[in-house]
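Each remark here refers to the structure printed beneath this line.
As you look at this complex, bear in mind that one protein chain is not there, while each of the others sits in place.
Chains here go by letter, A, B, C and D, matching the order in which they are written, and residues are numbered from 1 within each.
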Amino acid sequence: MPPIDHYIWLSSILFSIGVIGVLIRRNGIVLLMCVELMLNAVNLLFTAFATNFQDSAGQVFVFFIMVVAAAEVAVGLAILVMIYRNTKSVDISLLDKLKQ
Amino acid sequence: MGSYIAIALFSPLLGFTISGLFGRFLPKNVTGIIASLSVFVSFVCSIMLFNHLHNGGDAVKLETFNWIAAGNISIDFSFLADKLSVWMMMIITGVGFLIHIYSMGYMHHDEGFYKFFAYLNLFIFSMLTLVLGANYVIMFFGWEGVGLCSYLLIGFWYANKEYGYAARKAFIMNRIGDLGLLLGIFMLFNVFGTTDYQTVFSSAGTANSATIELICILLFVGAVGKSAQIPLFTWLPDAMAGPTPVSALIHAATMVTAGIYLVARSSVFFVSSELASTIVLVVGLVTAVVAATIGLKQNDIKKVLAYSTVSQLGYMFVALGVGAYSTALFHVTTHAFFKALLFLGSGSVIHAMSGEQDIRFMGGLSKKLKITHFTFLLGTLAIAGVPPLAGFFSKDEILAKAFYGNGILVFILLAVTSVITAVYMFRLYFLTFHGEFRGTEEQKHHLHESPSTMTIPLIILAILSCVGGGLGLSSLFSHHHFADTFLSSVLTNANIPHPSHLFEIVVLVVSVVLLAIIILMTRSYYTKKQNVPTSADEETGFGRILSKKYYFDEIYKTLIQKPIEWLSNFAHDFIDRKFIDGIVNISGRGVTVCGNYLRRVQTGNVEFYLLAMVVGVIAFLIIYQLV
Amino acid sequence: MKTLVLLFISGIFSLFGGIFGLKKILPLFATVALATALGYLFYDSNYGLENLQNMLIFDNYSTTFIAIAIGSTLLITLMSAKGYSYNPESIGDIIGLMFFVLCGVVCMVSFNNMVMLFLGIEIVSIPLYVMVGSNRNNLRSNEAALKYFIMGAFATGFLLFGMALIYGATRSFDLDVIRSFSATALQTSPTYVSIGLLFITVAFAFKIAAAPFHYWSPDVYQGSPTLVTAFMATVVKTAGLGAFLKFIIYLSPMLGSDWYLIIAIMSAATMLFANIVAVMQDDFKRMMAYSSISHVGYVLMALLTVNKETQSIVAFYLIAYSLATIGIFACVLLLNPDHNKGNGFAMFNGLGKRSPIIAVILTICLLSLSGIPPLPGFFAKFSIFKQAISDHLWLVLVAICSSAISIYYYFRAITAMFFNKPDETIIAQPTDKNIAGYVVISITFVALLLIGVFPQIIGL
Amino acid sequence: MLSYIFYILSGLTILTAIMMIAARNPVHSVLYLIITFFLISGQYLLMNAQFLFVVNIIVYAGAIMVLFLFVLMLLNLNKETEPQKSMKTKLAGVISGGLLLVNLLGALVKSNSSTESLPITDVGLVKNLGMVLFTDFVVPFEISSILFLAAMVGAVLVGKRHKGEMEAISE
Partner (left out) sequence: MVLIIIPFIASLLALFFKDKLAKVLALTASVVQLITNFVLLSGFDLKANAFQYFSSYTWFNSLGLNFTSGIDGIAMVMLLLTNLASVLIILSSWDNNYASMTKFLSLVLLMQGALNGVFLSMNGLMFYIFWELALLPIYFIVGIWGGENRIKITFKFFIYTFLGSLLMLLALIFVYLHTPGDHSFEWDQMIIAQMTGWESTLVLWAFFIAFAIKMPIFPFHTWQADTYSVAPAQGTMLLSGIMLKMGIFGMIRWMYPMAKNACGCNYNIFIILAVIGIIYAAIIAIKQNDIKRVIAWSSVSHVGLIAAGIMTWNKEGLQGGILQSFNHGINVIGLFFIAEIIERRLKTRELTQMGGLAKYSRGFSFLFMVIMLGSVAVPFTNGFTGEFLLLNATFNYHVILGVVSGLTIIFCAVYMLRVYQLAMFGPEKDNGIRIGKLSWSEFVTLGLIVVLVLAIGIFPNWILNISETSVDGLLNIMKGGKTL
């Protein structure tokens, strides 16, 4: 088995890729997907730590993260659908009505 | 005896209150009489005091209440009638009373009659405060008070803009001097811890001499302002804007001599201050000469007299400068008589001419204004120094003191001034009273002698001008010099040898001869040949400079007034608005500008927000690793 | 715990109420329910601690913050009678969601385990995303919801990453364990902890809208329905700050000077940025957003020094701030109930003449926010300054400058009310008699004055 | 042996993740993400976290991603030509993300990391996790019901059509 550091590396990289994805994409749905990727990176990290410590709490936490992620996705997609209905687009770059 | 002081002070104040508050409801004559009476009461008091002192009584002190007390400063509102004060009191109330009487006639048609008398009374009160104050601060009360009255009276006909300016000029120039005086008083506090005359003078020896010099110079600055010496003299000729009795009372007989009084009062200090005395001398001398020369080319009857006043005051300062304090006061007295006379005479002339003051449009008035003419002639002779009139003795004494005290140069300059004085006075006299009448027909018909309220004071003053010399006959005629003996106990005169009889005789003869020549020459020039002076603008060469008063006003305007006005605008428009307020506004605007910039950061674009968030995280990470 | 249950049940009841056509009485019901909850809270708090498996601990601390949150919600609900006109069908859902948010708030401020913190934050956030977007036909509302959602989810990522790292260092989610672990954990894996703390801080900063993670806040506040804005500006801020403070109090042994430095920088940046930008805003609600951001900056200052007084200082600040903010939003709602007139400063023009009561109360609220004595806002700010001055003089100076700047925009509204002539075209007139609204502003008014003159009545 | 699998899986995960964010077509992105999730599930399996392995496949790769796909199709967004950000923005994004990564790694690597490999445990078994979840974590478990309820209501509230909207669309 690889040492814990490598897991940290891996999830950091995945996390960063998620961040980059959030930063470079315009499609709201894809953005949401990138956030999911970030959460998965975190999940991976939790699991790795949990394994390392032989402690189930970490894995339970991952379970909760998944719960929350599901809820978030449900709401997020609902919002996106609502936006789409009103603007016929999910392009976040077009959302700049609120400014001064 | 203290009650006499109180009455003397209180009576004009009461007069002021009555005529000021109720004057408009009272008939003019009643107001005038009340006002005059109040001064007369003061005059009587001063006679009583004089009598008391003359008979060897002690100086009278009247303590009232503590005016102000803070820390080291404690000033009593107290008054002191010593010989010097009483001497001045006599002049002030005496001449003042005559002028009150005169004013009743002169101002009879003026709608501000009661106001005028109120101011006059206030002036008398202030002047008495000035001379009676037992310390420098109370004197300063009077000092400023007379300045204020002078302001009010010069600007009496306020509807005229020019008069208003003249009044303001007088007040402000006075104030410049007052600052010097005030600083001098502060110095006195600093050195002696009090300004009470008796204490200060008795401990004068304890202070170091440089300090005393400085105090003297500061006091003298005050005197320069009040007594219209160079460089603060230009207000006095302008002050002729006031009604003529005012010119007589304030700007000839009394207020302007306050400076002389101040220096004389501080004679203890001045006697020991070489430098200050020299300054006094030089300023007096220069003023005497300069003012006299300007007088040569003036065409306004009152302006001539005004410059003559300035010049005569210069004379007095010369006397003070050489340390002949009682001589100076002697000249103050005689000058008060004849200058008041001359001014009142000129007032009578103006009255007759319906307000005309330019001598180019007069002439031949002797036929219509007999009393005025005669008294004016006496005044002219007195000021010119024709023996045995009052002016001769006092001037002669100053010349003698200057000669013995300070040498030939001062003497010559003074003598020359004396000659010039005679020239312009006779020029004035002949142009006014002799030759053909040059005014309009209307004025000619209107010419009349003044009412008796005006002529009686003229006559009295004329008599005084004739006999006033008796107060200080020179040693040639008498061994008893009244002024000197009376005053010497309060004045610290410098030791100047008495003039020799030879000197006296020479001066007497020379002056008589010179005066005769001058009279004849001016008579032939102005009366026989009918020469009429040109207006200032037509003059050429040095004459133009003289008639433009050496351009003093213009110089002040360019050097002081304009720069200050410019500075005022500059300070307001540039320093204040642009610079200081600019900084304030910039810091305010800086916020809005920043706000505007930063506002744009908030683009409304969520991509940017996300990026900014990440950048924030990175920044914190970096900080984390650096710290 | 009972409060939590009560709130949850009320939420469910609201949902059903919405379905079964009891919409008219729902706000009233919510008010009663909240009042009960609040009353019970005070009644219950006398019984001392309640510990739910080390997950939630209800103590004096959490009670205080829960009380503030419920109290704020109570006032907001009270004024909400006419506030849902933008989406009258979903009134039940919205009120239900609001109760759920309160449940989340309870979790957040009484957490003793990071799971609860995480869940609490999410329970607060997810309904809020929806509430922000509840004005479905309004594109601005939609946009606000999406922005809030995307950024919120993004921030959640950071929060979780941070928690993972902390977990990696300390092997536990339990705050007591983490705390006791700190000494050794710091030696073995210092950077896990510090990076983890940093990431969690970032997430908190996002929730409470501290610079530079505040960007969502003005847009979202502006776009949301006024009621929701008021709710976010008060209840959610209270929750975020309460949780953050608790987090700091618990973990203060682990927090190094570098961490405090970052908070200080954040505080300074927040105060300066928010105040400066607020000056240039033309939309009142947006300005209020910046105002609330700036107040977070002041509270952050208080968090720098953790001692026995910090809790009461922050609580006092939040009470003062919430009262004034609710008062202001209530006034805005009274003036502009239909959300259709824009919220420019012009709506205040000449208000002093048109409706002096609203104008005076609004003025008092604004004055309190700007920290003019003797209003509670002053005492709140003052105690923070007093606490911070000895250690962070520079920060206090920054705070003072920004306070002065803040005068500018608060007084802009006051100026408009009293000094400007009414603008004929954009007159916002309190049209119908909204008694509840007046009751709310009167309550805030009286409360502000009372607390201002007798600050001790709060008993903190 | 297991390490090699780990590295291979890691490489593939990173690759697919990058493909996911780089793909122009959102549908492709979804597909890449699904692959990523499967690979991450593999990691779970590797660590003997069986429960998570299953949940991840069911919930994430199954439910959530299908939901994504579904919405994408519903909204007709499966076009090749999704509007792209400008190069500048992209570059900024990549650089920021890269910096984040570098910082993160830099910070984490500094720690005196252990080279010990992960132990093989059975904490990830369903039985063990269940024990913990329903004893220690029963409070959050219950409370997450609030979350679900709220999310459900919220999704309905936002997502459902209503009258005003119909009109807006018909126009």
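What we mean here is this: a contact is a pair of C-beta atoms (placed from the backbone, for glycine too) under 8 Å apart; a residue touches a chain by one contact, two chains touch by 3 or more.
Since this is a predicted model, take the numbers as computed values, not measurements.
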Which of the visible chains would the unseen chain be in contact with across the whole complex? B, C
Have a look at C:A35, C:V306, C:I372 or C:V439 and name the one touching the chain we're not showing. C:I372
Among C:Y40, C:Y250 or C:F418, which one is in touch with the chain left out? C:F418
Listed residues B:F171, B:F220, B:Y526 or B:Y624, member touching the removed chain: B:F171
May I ask which residue of B:N51, B:N66 or B:T558 touches the chain that does not appear here? B:N66
In the complete complex, which positions of chain C touch the hidden chain? 309, 312, 352, 367, 372-374, 378-379, 382-383, 385-386, 389-390, 396-397, 400-401, 403-404, 407-408, 411, 415, 418-420, 454-456, 460
Residues on chain B that touch the omitted chain in the whole complex? 20, 24, 65-73, 77, 115, 137, 140-141, 144-145, 148, 151, 155, 158-161, 164-165, 167-168, 171-172, 175-176, 178-179, 182-183, 186-187, 189-190, 564-565, 567-569, 571-572, 575-576, 580-581, 584, 588
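Convention: only the chains that are shown with their structure count from here on.
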Pair joined by more contacting C-beta pairs (A-C or A-D): A-D
Taking the mean of the CA coordinates per chain, how far is chain A from chain D in Å? 5
Centre-to-centre distance between chain B and chain A (centres being mean Cα positions), rounded to whole Å: 96
Using mean CA coordinates as chain centres, what's the chain B-chain C distance in Å? 78
Where does chain D touch two or more other chains at once, residue-wise? 85, 89, 92-93, 96-97, 100, 104, 107-108, 136-137, 140, 144, 147, 150-151, 154-156, 158, 165, 168
Would you please write down the residue numbers of chain C that are in contact with two or more other chains? 115, 119, 122, 126, 129-130, 133, 136-137, 145-147, 150, 154, 165, 194-195, 218-219, 280-281
Show me the residue ranges of chain D that touch chain A in the complex, using the header's touch definition. 2-3, 6-7, 10, 13-14, 17-18, 20-21, 26, 29-30, 33, 36-37, 40, 43-44, 46-49, 51-52, 55-56, 59-60, 63-64, 67-68, 71-72, 74-75, 77, 82-85, 89-90, 92-94, 96-98, 100-101, 104-105, 108-109, 113-121, 123-124, 128-129, 131-133, 136-137, 140, 144, 147-148, 150-152, 154-156, 158-159, 161, 165, 168-169
Chain C partner, complex, touching residues on chain B are 591-592, 594-596, 598-599, 601-602, 604, 606, 608-610, 612-613, 615-617, 619-621, 623-624, 627
Listed in rising order, the residues of chain A that touch chain C in the complex are 4, 8, 11, 15, 18-19, 22, 28, 31-32, 35, 38-39, 41-42, 45-46, 49, 52-53, 55, 57-58, 60-61, 64-65, 68, 71-72, 75-76, 78-80, 82-83, 86-87, 92, 95, 97-100
